[in-house]
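All protein chains but one are shown in place.
Entry: subunit A
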Amino acid sequence: MSPTLAGLLQAGLLIAALAAVHRPLGDYLARVFSTPEHTRAETALYRLVRVDPDAEQRWGTYAQGVLGFSFVSVVLLYLLQRLQPLLPFDFGRGAVPPGMAFNNAASFVSNTNWQSYVPEVVMGHAVQMVGLTVQNFVSAAVGLAVAMALVRGFIRSRTDRLGNFWVDLVRGTLRVLLPMAFVSAVALLALGVVMSLRSGVTVVGPDGVSHTIALAPAASQEAIKMLGTNGGGIFNANSAHPFENPNSWTNLLEIFLLMAIPVSLTRAFGTLVGNRRQGYVLLSVMGVLWAGMLGVIWWAEAHGLRPLEGKETRFGVAGSALFADSTTGTSTGAVNSMHDSFSGLGGGGTLLNMLFGEMTPGGVGTGLYSILVMAVIAMFLAGLMVGRTPEYLGKKLGKREVTAAAVSILAMPTVLLLGAGIALVLPGEVDKALNNPGAHGLSEVLYAYASASNNNGSAFAGITVTSDWFQSSLGVCMLLGRFIPIVAVLALAGSLAAQRKVPESAGTLPTTGPLFATLLGGSVVLVAALTFIPALALGPIAEALL
């Protein structure tokens, strides 16, 4: 079979698997976040932590819950890393330096999972499990919670209540992520992923040379790393490492896991708003952009100067392109190939995927709320064109709603371009950091700030980001890129929930058809293009034309 046909069938298998799962998983997600029933374990948990699960919150309290929870998460994760020598399984790796510890804490709490550290050298198993794995779960659950709060804003009327953050957080973790992660971890283990508490194993090769091979408790973390669209590897080479991703089966499984929840959430959304076609239209926009970018990246990589540089033999170009498109189209940022070694167009494609704002299909929860915010913007633009007050899902989009949506959309480009711009003019910083000369060097800086501000976490990893400037500025970009949109989204949800539903009229633009899909997809591309073409022209576009 030709590699192209095999690659197409491989992508087809992925799509078929996602199509099979999105209905049951989407309906399950809708049930989890709408049922008033608590399980016995949850009731016990709420009693233990002294939270009233039946007290619904206003948007402000909900947002304070998100911020407070994330704040203590950053502090605890920072302390765990700084106190590593006191923990078991530290293998003498010592305390993580302060700048790196802050960056990692910001990174894992914001669901970015950027790696400025070499895990095999820096991070012991205790911090990996008790610190990083925990944030892999709960940062994804926070994303889910915020998405559900926004959905409630659309379906409720004349209320100031959006649900209870603690209930959403606990249900997302215990009912959705934990069981799915456990099953996935066992499957990965059975397919060859390691799960060892040892630091390594010493071998003497057939040539008589002795080596130590690093080991880690990978399977448990790999599962939630993909499922929660996190992306931080337990090994430096991430999902390219044969112990994290040993064969073409695990490769497909891992791509499936990172797409499963974001894709299914569109079904959950359709179910919750009472019109499944509202969900399908979002899914179609996500799917078309994902597939289009896959075509670009795959073609570019197959025709690059060195197609196999930074790629593993077992995945090949097709398996690497499929992973690269999916990991940057969601906010995962795991890699099974080194994007830094991609061709100008292929690497530019992964960068553009992030610049779309991570909604094709986006991260767990973040993808859904990002595209809903973009839908608000799209309807606002449509309203301007026809001179009517825009509405979406029966809610008027007035000044408050559009302002909140605009703040949410503009936060990422603002922190990204400011961060990258300052880095470029700071004397000496960039010169020390770059791994490649010329236009690609600029792409490395742009990619770093795009990855941080979009909470993706992948990298043009040749860049050295261990200086205090990069560690702190990228950490700040991650936090602002995460929490400004979240607060804006919750404000939007609050103001939508307070409104009465307006009945559909002859003048209502239907939001289930191809016209709306085109408008929405066009808005995603247009916003990214208007914001980033100047920067892209100097980096990947220049490189692709060289």
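Assume contacts are C-beta pairs under 8 Å (C-beta built on N, C-alpha and C of every residue); 3 or more make two chains touch, one makes a residue touch a chain; residues count from 1.
The rule is simple: contacts and distances are computed from a predicted model.
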Chain excluded from display, named as in UniProt, from "Potassium-transporting ATPase KdpC subunit", "Nitrite reductase large subunit", "ATP synthase gamma chain" or "Electron transfer flavoprotein subunit beta": "Potassium-transporting ATPase KdpC subunit"
Residue in contact with the excluded chain [from A:19, A:86 or A:197]: A:197
Residue among A:236, A:466 or A:512 that touches the chain left out of view: A:236
Touch criterion as defined above, residue of A:143, A:287 or A:304 at the omitted chain: A:304
Selected residue (touches chain absent from view) among A:28, A:69 or A:356: A:69
Hidden partner interface residues of subunit A, rising order: 1, 3, 6-7, 9-10, 13, 45, 48-51, 60-61, 64-65, 67-73, 76, 118, 120-121, 129-131, 133-134, 137-138, 166, 169-170, 173-174, 177-178, 181-182, 185-186, 189-198, 200-209, 211-215, 217, 219-221, 223-224, 235-237, 240-243, 246-249, 251-252, 304-320, 335-338, 340-344, 347, 435-440, 443, 460-462, 543, 546
